[in-house]
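The complex appears here without one of its protein chains, the remainder shown in place.
Take a look at subunit A:
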Amino acid sequence: MSSQQIPEDNLPVVQETAHGAVERSDDPFADPGLPAHQPRIQDLDERAAKRSERAVALMFTLSMLATVGFIASYVIFPVDKIVYIWPFGHVSALNFSLGLTLGAALFFIGAGAVHWARTLMSDVEVAAERHPIEATPEVKAQVMADFAAGAEESAIGRRKLIRNTMFGALALVPLSGVVLLRDLGPLPEKKLRKTLWAEGKQLINMNTMKPLRPEHITVGSLAFAMPEGLDPEAHDFQTQMGKAALMLVRIEPDDIKDKRQRDWAHEGIVAFSKVCTHVGCPISLYEQQTHHVLCPCHQSTFDLSDGARVIFGPAGHPLPQLRIGVNSEGNLEALGDFDEPVGAAFWERG
C-alpha cells in the first residue's frame, strides 16, 4: 500500500489533553478528566452490602441445589421416558430435567459472580497508560544491527551456492507430502460418464423390488427404478444409485414435444435420470398436469414433456434420458446406458 505521499498536515489534529488536567481552559471542548467516582448504595450502607452478600450467596446455593437436582434427574428418569410439558409438548423427561438443572447450576454461578462484581467489588475506574506498539528508533537500530551481524556471520549473502541449494531443498521437500495425498482417491477417468445401466438390464421398481412392467406406470404417477442386479445390501449400492437412480412417468405420446424423447420412450413411458443436473440432489416432486419435476434442494424445474429441459432454477442442462423398451417377458428394460453423464456438470463433461 503506497501511501507515503500523504502530507502529515492532512491528518486531523489530535486534541492533546493530559489525563485529568485541563490544559487549555479556553477550549470549551477540552477533556475535563475522569469524572468523580459515584458511590453505590453498597459503598455507603453496610446493610445494603450485606443484602448483596446474601443475594450472591443465595445464587451460589441455588447452583449447588441445581447440581444435586441434575444428579437426581440422572438417577430418577429413565432415558426413554417421554412427558408432556406445556408449552414445549412431548419431551424427553431426562433431557428436559438434565438441561434445566445444568443450566441453572451454571447460570447461578455466573449470576452470583457478576452480581458480586457489580455490587461489592470496587467500581472505581482506573486509568493505565498505553505505550506505543512500535519500537523506539534505538531498539530498531539495535535489531537491524544484530540481524546484519547474524546474517554476516552466516555468510548467507556471500555464499550464494549454499543459499540457493538450501532454498531448492526447502522448496522441494513439501512435495513429498503432496505426493502422499495421491492415494486419497482414484483418478476420475470415465467414472462419472458411466452408470450401471446397459442394454437388456430390466428396470427394478424401488418400492416392490420387482421388475417394472408398462402397465404399472399409469398416467400421472411417478415411479422410481434401479437397474437389475443392484443389491440394496451391496457395498457400493449408494455409489451406484448416486448415478443410476431413475424416474419414470407416462405421458400421452402426442403430448411429448421432443421427437427423440418420443422415440426413446415406450408407449409414452419416459425414463429420466433422477439425479439433478445442478449439483446432484435426487429429484422427487412431480406436477402431473404439466409434467414438470422439481428438485427440492434448489428448485430446478424440468419439463418432462419437452426433453426434460430446464424451465426454472439454477440447473444448466436437461436431465439425461434413458432409452427403454420391453423385453420378451413384458418387463421394461434399458436399451443402453445414458448417452451423456448424469448429475452435476464438470469440466471434462463436454
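Following the convention adopted for this analysis, contacts are C-beta pairs under 8 Å (C-beta built on N, C-alpha and C of every residue); 3 or more make two chains touch, one makes a residue touch a chain; residues count from 1.
One rule holds for everything that comes next: contacts and distances are computed from a predicted model.
Look at the chain that isn't drawn here: its UniProt entry, checked against "Succinate dehydrogenase hydrophobic membrane anchor subunit", "Cytochrome bc1 complex cytochrome b subunit", "Dynein regulation protein LC7" or "Phosphopantetheine-binding protein", names it "Cytochrome bc1 complex cytochrome b subunit".
Within the set A:214, A:268, A:313 or A:336, the residue that contacts the chain not displayed is A:313. If you put the hidden chain back, the residue from A:232, A:253 or A:330 that touches it is A:232.
Annotation for subunit A: contacts to the undisplayed chain at residues 1-3, 5-6, 10-12, 14-15, 17, 19-20, 26-35, 74, 79-80, 88, 91-92, 94-100, 102-114, 116-118, 121-130, 132-133, 181, 184-188, 191-192, 206, 224, 226, 232-233, 235, 238-239, 241-243, 245, 274, 278-282, 284-285, 295-300, 310, 312-317, 343-350.
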